[in-house]
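Note that this complex is displayed minus one protein chain, with the remaining chains in position.
Chain nomenclature is as follows: A and B, assigned in order of appearance, with residue numbering initiated at 1 for each chain independently.
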Amino acid sequence: MKLKLIVNGENKTFDVKPDEYLLDTLRNNNYVSVRRGCDNTSCGVCTVLVDGKPVASCSYLSLKAEGRNVTTVEGIAEEAAKLAGFFGEEGADQCGFCNPSVALTVYAMKKELKNPTDDEIRSYLVGNLCRCSGYMGQHRAIKAYLEVD
Amino acid sequence: MKYVNHKRPSIDGKGLMMGKPGYTDDLAEQGSLIVKVLRSPHAFARIKTIDTSKAEALEGVEIVLTYKDFGRVPVTRAGQGYPEPSPHDKFVLDSYVRHVGDEVAVAAAINKETAEEALKLIDVEYEVFEPVLDYEKAYGNKTIIHPEPEIHEMFPIGLDPKKNVAASYNMHIGDIDKTLAECDTVLETTFRTQAQAHVMMEPHTVNARIDYQGRLVLYSSTQTPFHTRRIVAEALQYPLSKIRVIKPRVGGGFGGKQCVHGEMLVSAVALRTGKPAKMVYTRQEVFESTFSRHPMRFDIKLGAMKDGTLKGMDVKVLSDTGAYGEHALTVFMVAGSKVLPLYNKVDSVRFTGDIVYTNRTPAGAFRGYGAIQGNYALETAVDMLCEKLGMDPVEFRQKNMINEGETSPIFEIMGEGTAGTAMYMETCKLDYCIERGMELIGWKEKYPRKDLGNGKVRGVGMAIAMQGSGIPYIDMGSAMIKLNDDGFFNLIIGATDIGQGSDTILAQIAAESLGVHPDKIVVYSSDSDLTPFDCGAYASSTTYVSGNAVRKAADKMKMMIIEEGAHALEVPVEGTEFDGTDITNGESKISLKDLSNRLYYNEDQKQLIAVDSYVGKKSPPPFMAGFAEVEVDTNTGKVELIDYAAVVDCGTTISPNLARGQVEGGLVQGIGMAMYEDVRYSGSGKMITNNMMTYRIPTRKEIRSLKVEFAESYEESGPYGAKSVGEIGIDTPPAVITNAVYNAVGVRIHSLPITGEKVLMGIMEKRQKGEKQ
Partner (left out) sequence: MKIKKYIKAGSVEEAYGILEGNPKAAVVAGGAWLKLLPTEVDEAIDISGLGLDTIEKKGDFLEIGSMVTLRSIETSPEVRALYDGVISDAAEKIMGVTVRNIATIGGTIAGKYGFSDIITPLMTLGTQLEFYKGGSIGLVEFMNEQAKSRDLLLKIRIPVAEGRGFYKTMKITAIDFPILNTAVSYIGGKTVIAVGSRPYKAALAEKAMAYMDTCASQEADCCERAAMTAAAEMKFGSNSRGSAEYRKQLCEAFVREGLQEVKS
């Protein structure tokens, strides 16, 4: 079936199967920054934004996204680069596999929450797992990133 | 120091955050055959018949392979130096399957759906055997898991397959029975640790293709590219010289990729079809069909005098290596060799035991590598002994632990698979680590407990730990530095960056030696054709071993630059200096940039390239003191981790932010093992926790406060004073949290993980016994 999406601001038409998920549709069309970690919503590594909201693309049926705005990390390049700087400062830049998904969720959080507390940041990001960093470095980096602007 | 011990972001951090392709699956060739593996539904069975004709006939299926298509060449999948201390007990495909998830057959097709469909069309008739699922019943069990005649050890490790023993070990110093008999107090107790899964975010992935020279080129998410090349060559009986292994960016390993995973099967497919092929493990395959941490049972006796002097340690260990023996002996030995020397003033020590086969997912390397299991047993037993003695647990450690300048006879006796190497602790800041850690956690105010009055009680606990810096006389790393025109360098290393930042910190070491900014050093690593050898990312070898190799190569390059510069300036080498920018001798000066261009294009043209290697003569341990404050809800048993303080002595931190990240990351994995993670099996041997919905690692909400600091320390034998730091962070949480919970509510958990249920049951048992807390 044909699926029309707006990916990172560009109109796209993809050929998809009825039971295909957004993760596969995106990866098969070269958006390799969207990654498969667990395939069942438990890890957050496949996160993309649909109409600005972070969703687990491994469990979001592609056809459900018809006509919607999908954002991968390529679509927030400048913000991701900024966040990367803070990650580098705090030793949170380790294997990088979860980083694009964290960047997208942080970006969405920045738009949704004003001056989030430590607890609110942790809660918003709780579904985005990281096995390398132990979260502390990411947390410090995210707080520093939110303070700018 | 100008570049070492300065914060530096990792060279790939920004690119990876921005989603640039770099991991193995991102680099797969378009149109690669998709490789899928048929896996055993039984814990132990023999394939009576296997018919692949229907699968082969399916449109789009390129090849289907079974054990009949391979020679009988047993290898070990463990990524270790050769000859490996692990038994050679794995065939590429075998007629026996030894755990649920073991390989039965492989199919390669034009797409995933077809490959999966092909698997369904393979008809297998099994002869099912009674599996061995309890490692405490494996020894001498009537079910023999490895009856095949071809398996063997590479040198004596105690392999005894008829008894289901993969390896065994024993050592002793002095006469432990006599010592214990003479002690005022003897503590005897048992601990059990569970299997833990690595849960690295990137599943195991391999791409294979045949290049225009007919060579097999593998891209693999691996920690050990060189060992992988050797093992694939051996398993497939294919010349080593016709194989190239490249490690791209890796999304985490922690030991779970210190092994061969899909490489043998994907290579076989590529070689036999001539087509590129790839395999991405599903998360279920990562859980069931790669490796977990060795579960262990410790029977431990500690003997002390009433003045608190520890006199003897008697440790008997049973370790479960699962269906195959990868890393069996070495993990076992580290449970002793990187734990027992902490108390070096004892008269006697005994450390013995077996590593047995069971029909469960094989155990393998996992950060800590036995030290975390051993640390839990010893450091919890020490707290128990302190209680028996009526002695403060910190004072006991300060009295009995190893100090700077001291040694332990265990270093000489116990290596990793073989004898060890004697060494003195040139650096050991445990005394400072303990003092500072106590400050950070607020030990004096909080020990042992504080009742908050609402059913919640807080307690603090502590432990000390050590690890190593590579394996002496075994782990080798090497580095090449090449000078380019325009005055920049390539640092070409075998060392394996799996996310820990080795590419970054090794460039910092080279920069420090050469005096040039790390931005002028372009790193390329882990390509068996293009980079020199490195054992790989394990045994905390990279900073110390690979770092020293880089230091030596950079020092050589610096000499070459001085010599060529002097030659270009027509001055003697004596008195010529290089400051990172210019080569000078008195008034004469030539910039590195000009010199490099001259060397490429104008005069006395030559390629300056320096190469050197390093093998450790010792393994200076990093040390750590860990402290935790927990809050226990006595109504539910739930344990919350309020705070964790870790003070580490790892010598110089090459990059302080990356070192901190290593300790924080290790701590959270250790906390996971202590409190949340548990690999569980059903009664028939199927892994219940084979996906991330049932196997839970700590989330951000479990980790609220970690305080990590480093002691001032300079290890002369390390590059710019550095020891390694990759594993030390993981070792203390199980003992620390066990001790903290005990101090809070008087319940000591003897089997990990420490769950709310276990704690509540302990509290209720105490109430029933009418004990006062």
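In this section, a residue touches a chain if its C-beta (ideal position, glycine included) is under 8 Å from a C-beta of that chain, and two chains touch if they have at least 3 such contacts.
Note that the structure is a prediction, hence the values are computed from the model and not measured.
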Legend entry - Which displayed chains the hidden chain touches across the whole complex: A, B
Inset, instruction - Taking the full complex into account, find the residue in B:G477, B:P698 or B:G729 that is in contact with the omitted chain. - result: B:P698
Inset, instruction - Out of A:Y31, A:Y107 or A:Y124, point to the residue that touches the absent chain in the complete complex. - result: A:Y124
Legend entry - Full-complex contact with the absent chain, from B:T190, B:N403 or B:N635: B:N635
Inset, instruction - Tell me which residue among B:A422, B:V573 or B:M761 touches the hidden chain in the full complex. - result: B:M761
Legend entry - Residues in chain B touching the chain absent from view: 635-638, 676, 678, 680, 688-689, 693-694, 696-702, 755-757, 760-761, 764
Inset, instruction - List the residues of chain A that touch the chain left out of this view. - result: 1, 17-19, 21, 39-42, 44, 47, 50, 53-56, 58-61, 63-64, 66, 105, 108, 123-128
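Everything below uses one rule, namely that only the chains that are shown with their structure count from here on.
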Legend entry - Centroid distance [mean C-alpha coordinates] between chain B and chain A, Å: 29
Inset, instruction - Report the residues of chain B in contact with chain A in the complex, numbered from low to high. - result: 7-10, 12-14, 16-23, 25-26, 198-203, 249-252, 254, 280, 282-283, 498-501, 655-662, 664-669, 691-693, 697-701, 703-704, 706, 708
Inset, instruction - In the complex, go through chain A and note every residue touching chain B. - result: 32-33, 35-43, 45, 72-74, 77, 80-81, 83-85, 87-100, 103, 118, 122-123, 125-137, 139
